[in-house]
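What you see is the complex with one protein chain gone and the rest in place.
Letters A and B mark the chains as written, and numbering starts fresh at 1 in each.
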Amino acid sequence: MAVPPLPDPLVPQVYRVDQVRRELSDTVTLELTPRSGSRPTFEAGQFNMLYVFGVGEVPISMSGDRANGAAFVHTVRDVGAVSGAITKLEVGATVGLRGPFGTNWPVAAAEGSDVVIVAGGLGLAPLRPAIYDILANRRRYGRVVILLGTRNPNDMLYRHELERWRQRLDVDIEVTVDHANPDWHGHVGVVPALIPRADFDPHDTVALVCGPEVMMRFTVSALRDAGVPADRIYLSMERNMKCAIGLCGHCQFGPTFVCKDGPVIRFDRIADIFAAREV
Amino acid sequence: MEGLERILREHAFFEGFSAEHSQLVSGCARNHLFNAGQYLFREGEPANEFFLIRHGRVALEIVAPGQTPIVIATVGEGETVGASWLVPPYRWTFDARAVELTRAIGIDATCLRGKCETDHHLGYEMMKRFLPILVKRLHATRLQILDVYGKR
Partner (left out) sequence: MEHPAVKGTRAVITCDGLQALVDGLAARGYQVLGPTVRDGAIVYDAIARVHDLPAGWTDRQEAGRYYLERRDDGALFGFAVGPQSWKRFLHPPIETIWTSHKSEDGITFTTEERTPPKYAFIGVRACEIHAIAIQDRVFCKGPYPDVAYEMRRRDVFIVAVNCGQAGGTCFCVSMQTGPKADSGFDLALTELLDDGNHDFLVEVGSEAGAELLQRVPQRPASDAQLAAAEAVIERTASRMGRRLETDGIKELLQSNLNHPRWDEVAERCLSCGNCTMVCPTCFCTTIEDHSDLAGASAERVRKWDSCFTMDFSFIHSGSVRKTARSRYRQWMTHKLASWIDQFGTSGCVGCGRCITWCPVGIDITAEAAAIRAAPYALKGEQHGGS
């Protein structure tokens, strides 16, 4: 049976915006379906390059459920010209899409171990596909802990989903905020502080971490202090991307090309430069 | 008092505390029960007690006129509330409010400070436990100030 040739990774495929959901004041979730054919499969942790006609292109992680849905789901925050334009798209608009690119969260490799997922702010978006995968096969894992840090309770992403997951008896979810008003009855403090109190076996745990780099640095410290080995901690890194296929050189972090050796990177591989300035 | 001493030694703060020192400290201790919404102390009041949280959650809060109070940190089970009792002029710098039903041990500050003056070994054991807590809080606070989730 003839296999259709893979599309040229440099040329966008045309996708239609099927759904727009406003998550926060500056963040939307889009569902994108291809104008023809079906969307490619993807792994949790991968990203697409989204192109807005006449504006530009940015890398956005997948946030959807791999097992469900014909669309690519992308949660986008307005932080620049292109992402801003994306957050203003309406249903029916067309965009260009290249991908999926990049490495994935070790969802399969983590089977048999405890899993600690630590998300900071928008970092929950690239982790959500991994959470879906894990919960869909819950019995293959030990304890599953989700720790979320965010600015304040109003900035919490996917709140309804978090509450639904919390209702499960087989997942521990703890949320902390940087500050809150008295309506908030949860933790106020930083995400790393949640780690010593979380219930997992550091000697048999895989940790998946995503968020602002400062938050990831302190979280990794706390995980290491708790006894999780460096080769069982995975981060999702972010750097300037242009080609997304390892040829333009922009996304380099030391020897690592974040677009093809990442964005999901095992911590021990970057431990020596992770805290270095301006690398 | 014996029951209180046992409860004290079970709290994470006093891990590794000698029997002799535990007895000294429990002499300054008493039990507390705070209902949700009740204040442990308020900004400006004399800081004459420090609290070991046995169960529940306490919010540290600051209020400015015309604004909703801002919760800057929460403290939970196994942790301590209060540092100003150690440092003159011994006045609380924040409000502390029980978020939910909270059981705590309160240790009288004057009593404890006196005993530490008399028995410097006790004083050093207290400091050794207290300082790491303060350093961790300082680090966390610094991270919070960075507003890492905010937009640049």
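Methods note: a contact is a pair of C-beta atoms (placed from the backbone, for glycine too) under 8 Å apart; a residue touches a chain by one contact, two chains touch by 3 or more.
Bear in mind that the values here come from a model prediction, so they are computed numbers and not experimental data.
Which of A:23, A:57 or A:155 sits in contact with the chain that's absent?
Spelled out, the listed residue whose C-beta touches the missing chain is A:57.
Which listed residue, A:37, A:69 or A:249, touches the chain dropped from view?
The one listed residue touching the chain not shown is A:249.
Looking at the full complex, which residue from A:143, A:217 or A:239 touches the chain that isn't shown here?
Only one of A:143, A:217 or A:239 touches the chain omitted from view, namely A:239.
May I ask you to list the residues on chain A that touch the chain which is not drawn?
Residues 8-12, 14, 16, 35, 51, 53-57, 79-80, 83, 94-96, 238-240, 242-243, 245-250, 252, 254-255, 257, 260, 272-273, 276-279 of chain A touch the chain absent from view.
The definition used in the following text is that only the chains that are shown with their structure count from here on.
Quick one: chain A and chain B, Cα centre-to-centre, how many Å?
The separation of the two C-alpha centroids amounts to 37 Å.
Report the residues of chain A in contact with chain B in the complex, numbered from low to high.
So the residues of chain A touching chain B come out as 26, 79, 120-122, 149-151, 155, 178-182, 184-190, 192-193, 197, 211-212, 214-215, 218.
Looking at the complex, which residues from chain B come into contact with chain A?
Result: residues 57, 59-61, 68-74, 76, 78, 97, 99-100, 136, 139-140, 143-144, 146-152 of chain B touch chain A.
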